[in-house]
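Notes follow the structure.
The complex is shown incomplete by one protein chain, all other protein chains being positioned as in the whole.
Per-chain numbering from 1; labels A, B, C, D, E, F, G, H and I assigned in written order.
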Amino acid sequence: MLYLARMDVTFPADLSAERIAELQAAEKEYSQALQHDGRFAGIWRVVGEYANYSLFDVASNDELHQILSGFPMYAYMKVKVTPLAKHPNSIR
Amino acid sequence: MLYLARMDVTFPADLSAERIAELQAAEKEYSQALQHDGRFAGIWRVVGEYANYSLFDVASNDELHQILSGFPMYAYMKVKVTPLAKHPNSIR
Amino acid sequence: MLYLARMDVTFPADLSAERIAELQAAEKEYSQALQHDGRFAGIWRVVGEYANYSLFDVASNDELHQILSGFPMYAYMKVKVTPLAKHPNSIR
Amino acid sequence: MLYLARMDVTFPADLSAERIAELQAAEKEYSQALQHDGRFAGIWRVVGEYANYSLFDVASNDELHQILSGFPMYAYMKVKVTPLAKHPNSIR
Amino acid sequence: MLYLARMDVTFPADLSAERIAELQAAEKEYSQALQHDGRFAGIWRVVGEYANYSLFDVASNDELHQILSGFPMYAYMKVKVTPLAKHPNSIR
Amino acid sequence: MLYLARMDVTFPADLSAERIAELQAAEKEYSQALQHDGRFAGIWRVVGEYANYSLFDVASNDELHQILSGFPMYAYMKVKVTPLAKHPNSIR
Amino acid sequence: MLYLARMDVTFPADLSAERIAELQAAEKEYSQALQHDGRFAGIWRVVGEYANYSLFDVASNDELHQILSGFPMYAYMKVKVTPLAKHPNSIR
Amino acid sequence: MLYLARMDVTFPADLSAERIAELQAAEKEYSQALQHDGRFAGIWRVVGEYANYSLFDVASNDELHQILSGFPMYAYMKVKVTPLAKHPNSIR
Amino acid sequence: MLYLARMDVTFPADLSAERIAELQAAEKEYSQALQHDGRFAGIWRVVGEYANYSLFDVASNDELHQILSGFPMYAYMKVKVTPLAKHPNSIR
Partner (left out) sequence: MLYLARMDVTFPADLSAERIAELQAAEKEYSQALQHDGRFAGIWRVVGEYANYSLFDVASNDELHQILSGFPMYAYMKVKVTPLAKHPNSIR
């Protein structure tokens, strides 16, 4: 079951560069583990913004929320989720 | 080069059911040809709306505009395009 | 799996009162059948508006889209869907 | 008498993890007491957001405001209330 | 129990001046009857707009919806309702 | 001459509880004096929000601005003013 | 007493060029009479839009509404009024 | 003196294909004449939309409004103008 | 050449009252000098807001930007500029 999420990241002005680097490293590890197990089906950078569009393939709303709220940078992200259904014109 | 497009369809109130069916058939054919040649990388229905999110993989802005403006239902669609870049956390 | 939907209804100015009454009767039948089978968990009128908030309990995004797009008045509705997860403070 | 409320929580960047945990524990207790007495008819997490939709069943606007403004995390919440009426298609 | 409503009126371009005058006369009668019985506590024109702010004093959400949806011009109005509670600084 | 004002209050995160209590006490005194002299014709709490709708009856735009900018909590308020005129359906 | 109004004009697609010319001529006459008597203190075109900003100098909200609703093109205008007060830095 | 304008075109649903073609031909001629005389410094299509961003180099606000309101398709365009100044980092 | 500007002022919460008073005094001096030389044609307070509408009469976009960015409180202002043209109904 697919969902599109747009995530916008904003760090507080006084967060140290070290803390940001730690968060980004943890984020990368978390993100890539989810991509390898297939539930995180794609992630793309929005050009010019600290934001991404991500595609998730999960079994339920609860599983998606668990994944999203587990992101190391979740406290600094604004996330908007759009549930997706099969499109009649899709060849897949 | 990837782009995400959200398309919202609105037909005028007086468009006949026959004309709508014709447009939808032409749209399906056009859409699937583009999917088969690889430039239309994915299309998903937004749940509850006459709208979709579509992923395009094309060589230029001009090529994308040519594709989008060629949709048989283009005159009835509101399209918003977001250019995408590679995300540093992506495993692809 | 729960979803909240807000639906706003707008009829074209030239739709006849008879056609509107037909649509509303069909809508009621469709809506109540879904409520009886348990997938349509609640519907409430927004005070002062031709709009409702509805709660759906379905197995997937696709099932929800099938239900929503099957509403007799779907062509006249603007629908916004919010996927819901279990809240940690909920006693249910 | 039913009301739907959407609540979005934002903590200041410098609130300590301990203070947040205290607030969340107090919030849970307050919330569950209201759910047990029947005035708080449901609470659901918005997937991907520190936000919820809540359904209240109270006797008056004043009672609802008293309940909402009594939430331990009220100072950190943005609340939007929608008054609900019986829907003609509801089977309840 | 008080509610503030903002009502914006828009007539279709092809509604005749006669029909508009009929609707306005019926609206006036309906509105003034409700003002005399005390449930319609005030109505003011928004300067420069075909819109008003209205104050209602009713026993329930359902009663308010019944009143609002009964307005002769209801089909041409966009209504937004705000439930009000007693303010701690009010001297009333 | 009547004006409707919506006021939303936001305190900075680091304002002390004592200072807030002082401000609120001063605000109450100021507000009630204006209500007693008749220029502040009504104030109602927006349910679930630190906000109010207020009705002013003053002789001029300048007098209204003087009153509003004199509120002890003015620096923490966002105010939106709507000028009101007599409504043709009003019985007053 | 000064007010700023922004007016946006939209004619229905099927209004004849003759009717539009009539309306514009009547509008000009009405507008210039008000400018000559001093209550209409200024009018400027918004570059690129069928819109204007207008400055009114009137004795009351009611007078302003009477003037605005009397515009021959009022039914085709969206008007937003901002009440103005003396600015402490103004030299007038 | 430079201005950026975004223009969005919307034709009424019942405008004939012939009339649209006529308008587009006249638009092209008008547009290219202005480009050749240097006052219309650039025009670019917004990908996926019947819209453009245009750059004008004119002597005054009045001249720009005269140019814009003279577009053959002006009645069907929504235009938003942004006045531009020299940027301190520009090498031109 | 005329431009309308709306300016909204927001001071950081920790700016001292002394610094604010200094800024306001410098602002007044700067503003009044511009009014006396004729380029700042008018300034009015928006009732209930720390905001103004200002009318400028300058020779170019660059001159306007130079004036606006020179305001002592510029760093604390959000400014929106609307270029104005002569209105065909204006008697001036």
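Here are some notes:
As a working rule, a residue touches a chain if its C-beta (ideal position, glycine included) is under 8 Å from a C-beta of that chain, and two chains touch if they have at least 3 such contacts.
Note that the structure is predicted; figures quoted are calculated from it, not measured.
The chain that is not drawn here is touched, among residues H:Leu23, H:Val47 or H:Leu64, by H:Val47.
Touching the omitted chain from chain A are residues 13, 45, 47-49. Touch with the hidden chain on the side of chain H covers residues 2, 4, 27-28, 31-32, 35-36, 42-47, 52-53, 82-92. If you put the missing chain back, the residues of chain I touching it would be 3, 5, 12, 14-15, 61, 64-65, 68-69, 78-81.
By our rule, only the chains that are shown with their structure count from here on.
On residue numbers, the B-C interface is repeated by G-H, which shares over half of its contact pairs, out of the options G-H, H-I or D-E.
Taking the mean of the C-alpha atoms as each chain's centre, chain B and chain H sit 26 Å apart.
In terms of their C-alpha centroids, the spacing between chain D and chain H amounts to 50 Å. Centre-to-centre spacing of chain C and chain F amounts to 39 Å, using the average Cα coordinate of each chain. Within chain F, residues 2-3, 45, 47, 61, 64-65, 81, 83-86 each touch two or more of the remaining chains.
By the document's touch criterion, interfaces exist between A-B, A-C, A-D, B-C, B-H, C-D, C-E, D-E, D-F, E-F, E-G, F-G, F-I, G-H, G-I, H-I.
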